[in-house]
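As you look at this complex, bear in mind that one protein chain is not there, while each of the others sits in place.
Chain nomenclature is as follows: A, B and C, assigned in order of appearance, with residue numbering initiated at 1 for each chain independently.
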Amino acid sequence: MMEKNIFKFCSQIGVRNYEVDWQGIVHNANYLLYFEVGRIEYLKNLKIQIDLKSIQTNSKIVLVRNEINHLMPAKFDETLNIYTRISEIRNSSFVFEGILEEKNSKRIIAENVAYHVWLNPKNNKSKRVSNSFRKIVKEFEKENLKI
Amino acid sequence: MMEKNIFKFCSQIGVRNYEVDWQGIVHNANYLLYFEVGRIEYLKNLKIQIDLKSIQTNSKIVLVRNEINHLMPAKFDETLNIYTRISEIRNSSFVFEGILEEKNSKRIIAENVAYHVWLNPKNNKSKRVSNSFRKIVKEFEKENLKI
Amino acid sequence: MMEKNIFKFCSQIGVRNYEVDWQGIVHNANYLLYFEVGRIEYLKNLKIQIDLKSIQTNSKIVLVRNEINHLMPAKFDETLNIYTRISEIRNSSFVFEGILEEKNSKRIIAENVAYHVWLNPKNNKSKRVSNSFRKIVKEFEKENLKI
Partner (left out) sequence: MMEKNIFKFCSQIGVRNYEVDWQGIVHNANYLLYFEVGRIEYLKNLKIQIDLKSIQTNSKIVLVRNEINHLMPAKFDETLNIYTRISEIRNSSFVFEGILEEKNSKRIIAENVAYHVWLNPKNNKSKRVSNSFRKIVKEFEKENLKI
């Protein structure tokens, strides 16, 4: 189990009715999307540009591995806290961790580890994570960032 | 990398236009759905009932962990082979493995390991995987099934 | 064009990154989902029960016709106002109208008219919209409700 208190950033998302499947609970693929929303909000909060143009011209970040543990289902109309942090930056890759928690009951819904690689969009080869990205994340995550 | 030749079952799926995201490639959450389609087709092929009624009254199967490696993106209008197998049955859980491959180029798109637990729907406690399920899967997977 | 000032209820929704398609704009099917979110929020606001149990045992409400006009695309990260009202209650059916507007620019994204029928879940035949539903909606919409 991940430790919630090392996460410095939390965003929220509401479960929408059409995300609930035939077992009366949120379909599992939606949790992946919720974690992705958390990562985008995290990057926005650090003022790291993630719009369409910058992705296609400067550098491209791709998800290469996703691990998700499902602990308890989320239900219709619940509000979920998405705790998000970058736990590690390596040479050309970095790691996002996430915890999904139901807001009122503090029930843990799922945990996620998502591995990303930094690519040169011209040749799709991996390239070093930029110094500006390293600096911004380090300043935010401080001693919790493995680098 | 998983070995394709130990998979005895393969289904197919076509990439639909609305599954393609702003980077021109299939959005990552869709691969999870494709693997799920593969698992459902696998169970149907073994005549294991998966309809709504049986899920709610006899026993409930829940996904507890999903691992996915993204190797190459799939694109609009491609047909994908979904290789699916049950690799292991434990006491109250079992493991699905999957490979997603583009049909023409044989390009590997993604690999998946999905862990499922067998629950008693009345109390949501784990229960032993039924003997009939074990027998059907064993007869199909033979020596490749870890049991 | 619908008149915004006869709508007494407005909810909000944020465009999520995975709802944006290969043309850089929200895929058209998502607008239908946004309007549906607006309708659910509307019913919740009027304390009309819409949970799974009540739908299946007392009466079933089904969507029979959906009309949507697309005026301007919504984009990633925009917040949308969803104006929602019930414009008319007939014998066994009722009509929802909706306007989707970008919060800051007040740009109109889309308009929706959604026709619903009230069914008896035992035989799937239409039945009269209940008096309690009529009363609650009339008290809220007042003279703007055609009845």
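Convention: a residue touches a chain if its C-beta (ideal position, glycine included) is under 8 Å from a C-beta of that chain, and two chains touch if they have at least 3 such contacts.
Bear in mind that the values here come from a model prediction, so they are computed numbers and not experimental data.
Check B:C10, B:L33 or B:L46 against the missing chain and you find that the one touching it is B:L33. Contact with the undisplayed chain is limited, among A:K8, A:H27, A:K44 or A:R107, to A:H27. The missing chain, though absent from the display, is touched by one residue of C:M2, C:L33 or C:I136; that residue is C:L33. Along chain A, the points of touch with the absent chain fall at residues 17-18, 20-22, 24, 27, 29, 76.
Mapped onto chain C, contacts with the missing chain fall at residues 22-23, 28-30, 32-33, 36, 52, 55-56, 60, 62-70.
Residues 16-18, 24, 33, 36-37, 40, 44, 51-52, 76-77 of chain B touch the missing chain (whole complex, contact as defined above).
One rule holds for everything that comes next: only the chains that are shown with their structure count from here on.
Residues touching across the chain A and chain C pair largely coincide in numbering: over half of the numbers involved belong to both copies. In terms of Cα centroid distance from the overall Cα mean, chain A ranks first.
Summarising the inter-chain layout, the chain whose CA centre lies farthest from the centre of chain C is B.
Between the CA-based centres of chain A and chain B the separation comes to 24 Å, rounded to the whole angstrom.
Separating the centre of chain A from that of chain C, both taken as means of CA atoms, is a distance of 31 Å. Contacts with at least two other chains are made by residues 33, 36, 52 of chain A.
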